[in-house]
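Excluded from the complex is one protein chain; the other protein chains are retained at their positions.
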Amino acid sequence: MTATLERPSAPVVSKKRTITPARAALHAFLILTCLMTLAPLLWAVYASLRTYEDTSVNGYFSVAKSLTLANFAKAWEIGDLPHFYLNTFLITVPALVLTLLLSSMVAFGVSRFSFKLNLVLLMIFTAGNLLPQQVIVTPLWRLYRLIEVPEWISASGSLIDSQLGVILIHIAFQSGFCTFVLSNYMKTIPYELTEAARVDGASVFRQYWQLTLPLCRPVLAALATLEFTWIYNDFLWALVLIQDGDKMPVTSALQNLKGTFFTDNNLIAAGSLLVALPTLVVFFVLQRQFVGGLTLGSTKG
Amino acid sequence: MTALQEKPKAVAPSGPPPRRRGKRATALAGTDKLVLAIMLGIPTIVHLLFVWIPTLGSIALSFSRWNGIGGFEDIEWIGVENYVEIFTEYPRFWPAVQHNLIWLAFLLVVPTCAGLLLAVLLDRELRFSRIYQSALYMPMVLSLALIGFIWQLIYTPDGGLLNSVLGLDKPVDWIGDSDINLYAVLVAAAWRHTGYIMLLYLAGLKGVDPSLKEAAALDGASATQTFFRVTFPVMKPVNIVVAVVTVIEALRAFDIVYVINKGRNGLELLSVLVTDNIIGEASRIGRGSAVAVILLTISLGVIIPYLYQTFSKENRT
Partner (left out) sequence: MVRYTPGSSPLPHFGRRAMLRIMLAGAGVAATGGLAACGGGSSSGGDSKVVTFGNNLSDQVPKDAITAALKGFDAQSGGYSVTINTKQHEQYQEQINNYLQGKPDDVLAWFAGYRMRFFADQGLTGDLSDLWGKIGGNYSDALKQASTGSDKKQYFVPFIQYPWGMFYRKSVWQERGYTVPKTLDELVAVSTKMKADGLIPIAFAQKQGWPGMGTFDQLNFRINGYQFHVDLLAGKENWQDKKVKDVFDTWKRLLPFHQENALGREWQEAAQALQQKKAGMYLLGSFVGQQFPDADKDDLDFFPFPEINPEHGTDTVEAPIDGYMMAKKPANKDGALKLLEYLASPEPQLAYLKADPNSIATNTKADTSGYSALQKKSAEVIKSAKHITQFLDRDTDPGFASEAATNGLIAFIKNPDDIDSVLKGMADQAKNIFK
């Protein structure tokens, strides 16, 4: 499983390669496929750069009269995007950090120690991650209403309508996947390492925090990238758990742009792209981690 | 012998059952035991409290009639009536089941084949390979809700990209025509799913021992034969993961149809029925929970064999 991460990022290019017709055909096919894959996004970019006056008269399938970034500025302002980005990050970052922290603790426990419920625990976490989210919505909402929290955390006095509530359900749900992946990874760490530390008198917590976690950095990085995308893209939890429009994360706030009273598809396209921007940036910057994360759960065994 | 309960690197299949080793847990120092209990306990409590207890709650509520208003004392318990109603009367149920099955079949066939093909094509020394890969799995990072928005720009009957490109006399109503809108949406869903599958297979292919292929080639097998007789069977673990990921994705599908038309008119899915019944102006919590339990049962039908497959192997190694 670790192999995927440590593998050189690009195959070594051999110099003696010659272009054969088969290769050319392969490239042509791949280029075409890539273009088709990117087409919807490019189309959205094209639409976002045009004005409402232009497209309402000429239709979308026409040569643009002029290209402008005005839609982006307008979406940014009308959608109050900075505010909603902040909301999203207030949810995403704590949820991400705590998910990784909690699941690494469980993974450490189940992979480095043997106890009665070892496997059961791991199975519960893994299965929990695979449940359809809708299954738990109603009881969760009721449960949240019963749990009292101080008002400085949530103005409602309960977990309803609070960012904490959304963070908690992300942690609970996502820790399943992370525990599974991390425990697989930790099993590959030679146990002599922790044994040596133990002989030196290191506590369990030290073995976890100072020994195991640093070794897990590649997998933590991969999971962080992946979880960032997943939590960022969440649509359902905020829809169900948040009541205050001002607390909505940016993906749900996108609906505001698609208001019931004026539809401007160019504006929506610009807004959509702006909302997608953070995940696209993360994707481009941390591409290797992202790929690593996706393949982590799969290539073991 | 070690005082701590470090797991030996390799445990023979016939090794001591966990229970016996459990007794030796006393060998851990008191503080360490406590620390370990906290480290395992907190995440477990969070997970159980917010995921599994609500799941059990849904099962209980599926036997009730309740409009979601008032306290628990307002709940009327009606046995399996909700299930009877769903199976016999609820007009949207069977279409939703059918659509989920189509969704599943489509995702199992189209993105899997396309993803596998692309993975095979890219799993070689190839110039620009990384660029191709990036382009192909970029849709992965977009949320399904966003994909719903973007694809509507393509599908709208008046002035959408697709109708304009096709240039038909009579525009096709990709989203509104209930005979085709499911497939139109599936193309968008597959668009996103293919990159994921490709990536999984790429990782799988890289894990295949090259000497196996060489041996097959020496035996005179063609590339195709080698692939289907050697490579593909060796990738069994990846195939299982692909299957599980796809099934779960198909059962969870929700955002994209919800964004497009709230899951009506040919886009009904089980997840939409659950949502419609439990949130919304007039909730029918009992019926919604019963659909949720049906969804849960189907999911467990996939999850349990998967767990069995994954963890029984683990015990052996």
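To keep things simple, chains are lettered A and B as they appear, and every chain counts its residues starting from 1.
The rule is short, and it goes like this: contacts are C-beta pairs under 8 Å (C-beta built on N, C-alpha and C of every residue); 3 or more make two chains touch, one makes a residue touch a chain.
These numbers were taken from a predicted model, which means no experiment stands behind them.
*Asks:* By the contact definition given up top, give the residues of chain B that touch the hidden chain.
*Replies:* 42, 45-46, 49-50, 67-70, 89, 91-92, 155-158, 171, 173-178, 181, 261-262, 264-265, 276, 279-284
*Asks:* Considering the entire assembly, which residues of chain A contact the chain that has been omitted?
*Replies:* 56-57, 78, 94, 97-98, 100-102, 141, 145-153, 155-161, 164, 167-168, 171, 193, 209-211, 213-215, 217, 220-221, 224, 239-240, 243-246, 248, 252, 255-256, 259-263
As a convention for this text, only the chains that are shown with their structure count from here on.
*Asks:* Between chain A and chain B, what's the gap in Å when you average each chain's C-alpha atoms?
*Replies:* Chain centroid spacing, chain A to chain B, equals 15 Å.
*Asks:* Spell out the residues on chain A that touch chain B in their complex, using ranges where they run on.
*Replies:* 3-4, 7, 9-14, 17, 26-27, 29-31, 33-34, 37-38, 40-41, 43-44, 47, 55, 59-61, 102-103, 105-106, 108-116, 118-119, 121-128, 130-140, 142-143, 168-169, 171-173, 175-176, 179, 190-191, 194-195, 198, 203-205, 208, 229, 232-236, 239-240, 251, 254, 258, 265, 268-269, 272, 275-276, 279-280, 282-284, 287, 290-291, 294-295, 297-301
*Asks:* Please name which positions on chain B make contact with chain A in the complex.
*Replies:* It comes out as residues 2, 4-9, 18-19, 21-22, 25, 28-29, 31-32, 35-36, 39-40, 42-44, 46-58, 61, 68, 118, 121-122, 124-146, 149-151, 153-154, 156, 158-161, 164-165, 188, 191, 194-196, 199-200, 202-204, 206-207, 237-238, 241-242, 244, 248, 251-252, 254-255, 258-259, 271, 274-275, 278-279, 285, 288-289, 292-293, 295-296, 299-300, 302-304, 306-307, 310-311, 313-315, 317.
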